[in-house]
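I'd like to ask you about the structure that follows.
What follows is part of the complex, with its chains left where they were.
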Amino acid sequence: MKFAVVVFPGSNCDHDAYHAVKHVLGQDAAFVWHKETSLGGADAVILPGGFAHGDYLRTGAIARFSPVMQAVRRFAAAGGPVLGICNGFQVLLEAGLLPGAMLRNRSVQFQCEHVYVRVEQTDTPFTLACRQGQILRIPIAHGEGNYYAEPAVLEQLERNRQVVFRYTTVAGAVTDDSNPNGSINNIAGICSEGRNVVGLMPHPERACELPLGSADGLVVLESVVKAVTQGAVAATR
Amino acid sequence: MTPDPLLLQQHGLTRGEYQRILEMLGREPTLTELGIFSVMWSEHCSYKSSRVHLRKLPTTGRRVLQGPGENAGAVDIGDGLAAVFKIESHNHPSFIEPYQGAATGVGGIIRDIFTMGARPIALLNSLRFGSLDDPHVRRTFAGVVAGIAGYGNSIGIPTVGGEIGFDESYTGNPLVNVFCLGIARADEIVKASASGEGNPVYYVGARTGRDGIHGATMASAEFDDKSAEKRPAVQVGDPFMEKLLLEACLEVMKTGALVGIQDMGAAGLTCSTCEMGARGGAGVAIDVSLVPQRETGMTPYEIMLSESQERMLLVVTRGREQEVERVFEKWDLHAVRIGEVTTDNRLRVQHHGEVVADIPTAALTDEAPLYERPMAEPAYLADARQLSMQSLGRPGRPQEIFGRLLASPAIASKQWVYRQYDHMVRTNTLVVPGMGAGVVRVKGTQRALALSVDGNGRFVYLDPFLGAQLAVAEAARNVACVGGQPIGATNCLNFGNPERPEIMWQFARTVEGISAACRALDIPITGGNVSLYNETDGRAVLPTPVLGVVGLIEEASRIVRRAFTSQGDAIVLLGTGAAELGGSEYLKVVHGLVRGVPPALDLAREAALQRLLVAAISRAVIRSAHDCADGGFAVALAECCFGTGLGAAVDLPPVEADAGFGPIAALFGESASRVIVSVEPQRTADLLALAADEGVPAGVIGTVGGERVRMRVAGSGAIDEPLADAERIWSQAIGRYFEPQRAIA
Amino acid sequence: MRARVFVTLKPSVFDPQGTTVAEALHTLGYSSVADVRQGKYFELTLDANTPEEARRIATEAADKLLANPVIESYRIEIDAAGAPAAGAGR
């Protein structure tokens, strides 16, 4: 299958995502520059981490106007699997493809460290290969990952089972201590109502090889390969 | 004629220097020319006080592809690849504005690397501050760390290591040294030179403003009352712009249409034009009215001297302009043609058609003044080197001293700092900060590179020659401890005012020390940076050379880290301790003293130790390694346990010392060339045999395991503490100074 | 003409930066500061013929770009004279 890795000016985890899908997973991958208007026939799209447009103004605020986002929007509307990682998640929020917004971490600092997240839902293309409740050790690296949604939206997210990843302890307990940034309900990642668009703050692509400290993130990317190859998810073209 | 003395003083030029300018030009300089000479002949650009000494450094070796002289050095790492690296200081700007000063320091060193055609893949930093008890120092510290993070994180280069020291002498003069390493194809290294008559000269990047124009060069008839408001010395970094420049420049280099490239760092357009011309044996003619400007009414003087960040100067092959322009357009950057290469070896600057400067490039570079400044051994030395154990009173309880050292900011965990740095981006980081030298793998090969920056100002203060050798040895040893063979080094020399003979003496002895150690350990110096005039109110910082060593790891999968890995492993001490408390963290923390003589260093033995480490790691004989540095053996052993949940029990050989200080010296003395390794019990004999081959003293001193850290000296108990307690002290010490959070974004 | 746009977090949204500033002020002894909210402030220099036109442009800019309606609200002031608004303090 083929992945499109979108490159915004200021993206900096684009090569990491590319490396993970191409060299670790052995799938086809191509960079798509943000001025493109097509995704080049990809089966899945990754919006990678980084600092699109320097994260000036607000994370993701300027990137959402990039021409490529029209194509991403169409692809998502047609049911295609879209993964936003960190800055990519922030872009999806600003673009309205996922609900909610990001606030500064409650530490008011950038934080780079490994955290534990619990897989809450296995019926998204990016968690299909996970066990329900599986605990993943994956790094975060962000200054604005403090997820917020208005009470009504939050309630809806929980009711529709759109919370896909939650920060927990190593044993899977949702505690305040295990919440690295103050996210509401310990939310680390969510999906769209259609479940094909997933955004998360932790970086699964950084946790795909054991020498880097963890290979727990691989399952997220393996999931979408499985989903696509089994025909469980596809953009209706 | 007699120049206006005030004008000369403001330009930092002596009468003699002015006289030389007159001779070189055969006429009086214009104001713009005076400004150009002033910055090019400044200490920062000309190295006029240091150059005669720096010539002593060993700069060649079989792996050296590029020694000092270009934007960065380069060494061959096999597979047709080169490691390109350099260290740079941004001390003064970081004192004035910690966040922006540190941030733009990071930006500057990154540009030095990618202008060589290398993709930057790792950053490190070496920092020095006053005491964290001082609220102003805390603000500086937090600002510097946030600035490094702010720039490096957003540009997407991991900060994989560093070091931080504290001493009152740095209160009004913090040190911020930043190291960057990149990877290039060895045969595609790009030079910063201009050549080829008629080749166009391009400007690309941020627009030029009045920022950074040196305060000393500010006043003139043209400037008015509002100068201070109009010309802040502070430069503001724009990492987003730099990221675009980085990607666009690397892409432009692939076109093959580039002749040369240099960033506009210190002395901006002036330095980049005349240095590129001088290196290429050519002249450069530009029209500054074509330079993109951020502010209105800028004079040629201001445009030439501006230090606005994130700007590059390129020489392009004539006829291939469009290829280059197209790449920059893709990245929304606008490359502007501002002049061309000439054959007359002159820097010619026009402003709307009028010539405002016309100077032989050699006058600004190779023929800039050089001084052999007077030197004298400092008066403080004779006394400061005296250390009598008797004068220290009765030795304290080791357990209590241990706790105090673990809480000392110099020794305590730096996680509060490196958690703010993205140390994982690019997915190459095999050894993260806090676990030893930073290690990054080289994708597409089996290899990895180990990186460490080290320097101990106290040792150098007490003995510059020895202290400098110890800095080289420590940086190289840290690299060897993860399995890296040291193959090259860069250095940043932070000193006081070179016009004072004692400072110059410290400087010269330091360079001799670095040279001696680098020769003995076979580590060529491929570049570096000198930062002088680090003083406030006539008080200099501790003389602080910082060494950045690069080590090559042939088999990335074999690396080890500082942390113990397995219950029941044998703990082996390589090297031997002696009664060496001079200049130690113990003396500083417990007695408030910076005295004595630094630990002795036997370079041959150090080299053997490092060979042993590399061999033992490449053959998978040992499972962890950590050198004994600040705080001595006791602190090093504790660090091997932290983060692992594994305690340790050891019994150290005795050390002879006066006045009952034997156990203190054994535990907290900072004797050089010592490494704690852990080894699977069955492999102990292999390790001891390897050590014997190299003539490195080695002995089994204990075992990994349990929930306590227990240390005996010659059989008698000294420290016995729950691991969790020790770890809590160590891991919380720095954060404590910042509660509640005071960092304001 | 100059438009000034103030963007603040909605009252219901927790403000980590404001809270940190308030804590820091308390540490410095300013216990009379009960609460701090931090926002953004933009000065737009505009080419507009009337204050109304300037306000229209600034409003569109704020709606589309400067503020995120999920968490933020904004307020606009038009300064027809175009004098530097802030920076005059000291």
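A, B and C label the chains in the order they appear, each numbered from 1.
We adopt the following convention: a residue touches a chain if its C-beta (ideal position, glycine included) is under 8 Å from a C-beta of that chain, and two chains touch if they have at least 3 such contacts.
All values derive from a computational prediction rather than experimental measurement.
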- Item | Full complex expressed as chain labels with copy numbers, beyond the one copy shown | A x1, B x1, C x2
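Everything that follows uses one rule, which is that only the chains that are shown with their structure count from here on.
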- Let me have the rounded angstrom distance from the C-alpha centre of subunit A over to the C-alpha centre of subunit C, please. 31
- Message: What's the distance between the Cα centroids of subunit A and subunit B, rounded to whole Å?
- Response: 36
- Quick one: which residues in subunit A touch 2 or more of the other chains? 104, 107-108
- Query: Out of subunit C, which residues touch more than one other chain, so two or more?
  - Reply: 17, 20
- Query: In the complex of these two chains, what residues of subunit B are touching subunit A?
  - Reply: 146, 149-150, 153-156, 238-241, 243-244, 330-332, 418-427, 429-430, 432, 441, 443, 556-557, 741, 743-745
- Query: Residues of subunit A touching subunit C in their complex?
  - Reply: 57-58, 61-62, 93-94, 99-101, 103-108, 146, 148-150, 182
- Can you list the residues on subunit C that touch subunit A in the complex? 9, 12-17, 19-20, 65-66, 68, 70-71
